[in-house]
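Presenting subunit A:
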Amino acid sequence: MSASTVIFYIIASVIIGGGILAVTSRKIFRAAVFLLFSLIGIASLYFYLNYEFLAAVQIVVYVGGIVVLIIFSIFLTHASGDEMKKPVLWRAVFSALAAAFATALTLLYINEHNFTATANATVAPTVKNIGLQMLSTTQHGYILPFEVVSMLLLAALIGCIVIAIKIKTKE
Partner candidate 1 sequence: MHTWLKNAIPNATGLLITEMVITGVILLVFLILLAFFLGYMERKVAAFMEIRLGPNRVGPKGTLQIVADTLKLLFKEGFTPDAADKFLFNLAPGIIITTALLAIAPVAFARDFQIWDINIGVLYISSVSSMAVIGILMAGWSSSNKYSLIGAMRSGAQIVSYELSIGLSLISIVILSGSLSLNDIVESQANGWWILKGHIPVVIAFVIFIIASTAEINRAPFDLVEADQELTGGFNTEYAGMKFAMFLMAEYINLFVVSAVAATIFLGGWMPFHLGNLTGFNHIMDFIPSSIWFFGKTFFIIFIIMQFRWTFPRLRIDQLLNLEWKYLLPISMVNVLLATLMAIMGWHF
Partner candidate 2 sequence: MFIKEYFGGIFKAIKSLLTGMKLTGYYFTHLNKIVTEEYPDNRATLKMPERFRGEVIMPHDENNEHTCTGCQACELACPNGTIKIITKQEVQADGKKKKRIDAFVYHLDMCTMCNLCIDACPSDAIIMGQNFEHSQYERKYMKKVLNKPGSRLKDGVE
């Protein structure tokens, strides 16, 4: 087993372990922190694949943005320190089944897909390249996903504001 395989398994175990702990932890704040580890693990997987731009974006968006927002909204709820109730058994079973089903589905598709190593040289993520790709309207351009994602983030922001706002009841 070469060093890079070892590193891959370490990263993978961090991702999976973080994910499992995130759903099983009964303290909401801890769950958020485990989710954070899982996301950092994914970012390091990208780094491992020399896909640095995506890794950095992953950290900026998910770790620096989403998880902070999640933690912040946990703070705003008053019961952040309480332990959550144990889930009902049939719910836990159902969730496990759903997760297993999704895993199976993903594995199936991955198996079916015939991965081929590209012979093309990797495109250097210079600023110019990134900008062109992001805003290109051609077939492999990213303008549509880019805008959709920005809409999603806007919706998330508004949602946060709505949750955080306190409705002043007239006395």
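Couple of notes before you dig in:
Just so we're on the same page, a residue touches a chain if its C-beta (ideal position, glycine included) is under 8 Å from a C-beta of that chain, and two chains touch if they have at least 3 such contacts; residues count from 1.
Basis for inclusion: all candidates are chains of the complex that A comes from, given by their letters.
The shown structure was predicted, so the numbers you read here are calculated from the model rather than taken from an experiment.
Of the numbered options 1 or 2, all belong to the same complex as subunit A, but only candidate 1 touches it. Chain contact summary for the complex, subunit A toward candidate 1: residues 2-3, 6, 27, 29-30, 33, 36, 40, 52-53, 56-57, 59-60, 63-65, 67-68, 71-72, 75, 80-81, 124-128.
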